[in-house]
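Only one protein chain is missing from this complex, and each of the others stays in its spot.
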Amino acid sequence: MAYISIWTLTRDVISTVFWGIVKLIFWPPIYQFVIIPGLVAALVVVISIIWFERKAAARVQMRYGPLEVSPKLAGYLQLFADLIRYSFQEIIIPRTADIIPFITSPFFALLLSLLPLAVIPVSPVKWTWPLTLSAMRYSVLIAAALTTLSPIFIVAMGWASNNRFSTIGSMRESFLITAYELSAIIGIFSVVATVHSFDFTNIVNFQGGGKWLGLINPIALLAAFIATLISTSAFPFEISDAENEIVAGPFTEYSGLMYGVNMGTAYIKRWAMSVLIVLAFLGGWRPYIPPPNAGYIAGYLVPSLIVSAKAVVVMALMSFLRAVYGRYRIDQALHISWKYVFALAIAGFGLGILEGYLL
Amino acid sequence: MIIDMQSSEVPRLNMSSWEIGESRYLPGMEIKKLGKEKFVVYIGPQHPGSGHMRIIIKVDGDVIVEADPDLGYVHRTMEKLSEGRAYIKIIPLVERMAILDACNATLPYVEAVEKLLGLEAPERAKYLRVALCEINRIASHLYGFGIFGVFLGHSTMYMWGFGDREILVELAEKLTGARLTHTYPIFGGVRRDAPQNFTDNLRKAIRYLRKRLEDYRRMFLDNPVIRKRLEGVGIVSKRAATDLGLVGPNLRASGVEYDVRAVEPYEAYDEFDFEIPVFEEGDSLARAWVRVEEIKQSLRILEQVADKLDKTKGQQIMHDRFWAKVPPLYKKVFEAEGRVKLMPLFAILRVPKGRAFARTEAGRGEITYYIESDGKDKPYRVRIVSPSYRNAIMFKYAIPGHRVADLPAIYGSFDYFPPEADR
Partner (left out) sequence: MMPAKFVHKKTPKIGVLSSIGKNASALVLGLKYFFEPNRFTLMYPREYIVLDKRYRGFIVLIKNKCIGCESCARVCPTGAMKMVKFEVPNPKNPEKKKIVKYPTINHQRCVYCGFCVDICPTEALYHVPVHDVVYFNLADMIQYVESFQKEPVSPTAAEGAVPVKYIFDPERGLVKVRIKEGEKQ
């Protein structure tokens, strides 16, 4: 008797703990910020995308790229080796640096560039939404606002480093912030004008049946795409940390893990922006429609994976540009972003309003 | 001294102001007060944006107001070392100032000594020299393109330039036996005859490189991003280029017709039908284009060289005076391996008293040698003026007024090579 009760007790405890962990994992704030599409997914994607970027560029450039660390996996483990090396490297803090912003800025920048992922829906099932229903109605607005937070810490890094290359780099970064933010937000908001809703779920549901907003309104997609390139210092807009001009821009004085975090931040921001672009323009989790009252797997994991897969394709496209382009000068980037990208974004917005009226 | 490059008016250096009493400082060592908004950035000598040199720039925000090139980090005293060496030992020494351009750098030295000795290389040796010179020129330009590309953040051009250079290096290895430091021309001829299939390989490489030049144009020169970075950047007017004494492709990009191969043809250059491209604009883009066009013309020369080499097969590659004196073993080795054996005399060669001057058009411009012999087995004086040394002054005048980001674009476009300038 006692034996059985202990058995059932253990079983109950184990199942409670198991389901507790499952519930905790799939609790929307944790799941979205930490698992998919948050920190864990971002880390895996960033490592894979950096590997892809290096391999793709190498193929174009008559090379093989990373290979020796794991020849059978085409050098995929090289990035993990780099990560381990970065984490055990000595962190040198210059005596002349402003120490508190110097140390804290990289981590704030990393966390803030992940924040937009915590407020977007990755599934139409109601219980998976990370915000309350009333807040969810403005998820586009909130996500767009959160994407604008991290650059200030990159500027702070350059200032705190007290290095001339860093100063020039952070000055360039602060110029670029003005250049891309408006275009990116207007580009994404043209979707809002078409769908008449600030709610990402409405926007994705609108795109059912292959009616992707990126196909309906390619101008706004292009504007948002280029603005993302500028904001995440991807080629041809790798300006604020141009290696051949100003060493590493704002990150010149950073070493070890902090340098690794800084390098990762740009990619993580690119990941967050790609997820936003996928939701706004490329049909989100569509064509998959989860059944109503779906569980953890069908209702949360599968749609989030579909969104992630699409975002990876967008990121791969951005990464491939490294093999084709050099970098613009800062004034040319500003010129392009204000004269062409901003005009594109406005045109896309106008087209979005027109389509919202017609469709 | 800041010069407005647009006005094409370069003030002459005023020597009188350096006289004692008027200025307390030696030229180049003046101390100036910086404005409040300006600060000094040291670009180099260990910076990815410059080679083994330093450019001290003063910036006002993002705009460079003054640039001061600081050379000499890889100075190796080649001229002085030459004074203590036998004539033949100087060849491997001086070719180390531009290993990508080894034949072009050593050829004028060999020619100058030949003038003193009263020798002239036979016809086939001249063709072989031209072949290696043009192979070196293309390799040097591709190297320059690679560095130029990476300065602009265009990593593909970097890798392509270096990757395709491998073909030329391989050709040179097949011809001379060494990849870079060929030590190929020697007093009175060249050291090795071309191998059997050399001209076939040369023609294959020419066809490949012609195809690749089209790729370069699509990927790099016509790439709108690169064009934006280069167009109108670092303009050197015709007047400034001649006044400051630029040489080579940088001079021809400013619209000046000057090329040693045309004004004073050496070796067999007067037998070949080729053009020398001259561009009018004088900006970084023109300097890039002039090199591409030059590679095209070099391929054209190489094609004709291949025909000539086929025609002169089996002819001598050393001067007759050499063959008149050698023992039979030397002829046997030459017939079997195509290798010229040197006489023990070469190690203690005494060059008649006199002065000789020779120049060639190296990849980066005119390179001149002045040799003074006092009749001993070592030269009394060897003076080398290398093209990069003459081009370096332009950094002082071409960079100010541009942004910090333009510095690599201008530096790369001049194809400056510190070991060659510092010697």
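By written order: A and B. Residues from 1 in each chain.
The rule is short, and it goes like this: contacts are C-beta pairs under 8 Å (C-beta built on N, C-alpha and C of every residue); 3 or more make two chains touch, one makes a residue touch a chain.
All values derive from a computational prediction rather than experimental measurement.
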**Item:** Touch with the omitted chain, as defined above, among B:43, B:241 or B:278
**Value:** B:278
**Asked** Of the residues B:191, B:308, B:364 or B:403, which one touches the chain left out of the display?
**Response** B:191
**Request:** Just name the one of A:60, A:74 or A:182 that touches the chain not displayed here.
**Result:** A:60
**Message:** Could you pull out which residues of chain B are in touch with the chain that's been left out?
**Reply:** 85-86, 88-93, 156, 164, 166-167, 170-171, 173-174, 176-178, 181, 183, 191-192, 195, 200-201, 203-205, 207-209, 211-212, 215, 218-219, 222-224, 227, 231, 255, 257, 259, 261-262, 265, 269-281, 285-286, 289, 293, 327, 329, 333, 337-344, 346-348
**Message:** Even though one chain is hidden, which residues of chain A still touch it in the full complex?
**Reply:** 56, 59-64, 320, 323-325
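In this text, only the chains that are shown with their structure count from here on.
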**Message:** On a C-alpha centroid basis, what's the spacing between chain A and chain B, in Å?
**Reply:** 48
**Complete:** chain A partner, complex, touching residues on chain B are 39, 41, 47-49, 59, 61-62, 149-160, 163, 219, 223, 225-226, 228-229, 403-408
**Request:** Name, in rising order, each residue of chain A that touches chain B in their complex.
**Result:** 57, 60-63, 164-165, 168, 171-172, 235-236, 238-239, 242-247, 322-332
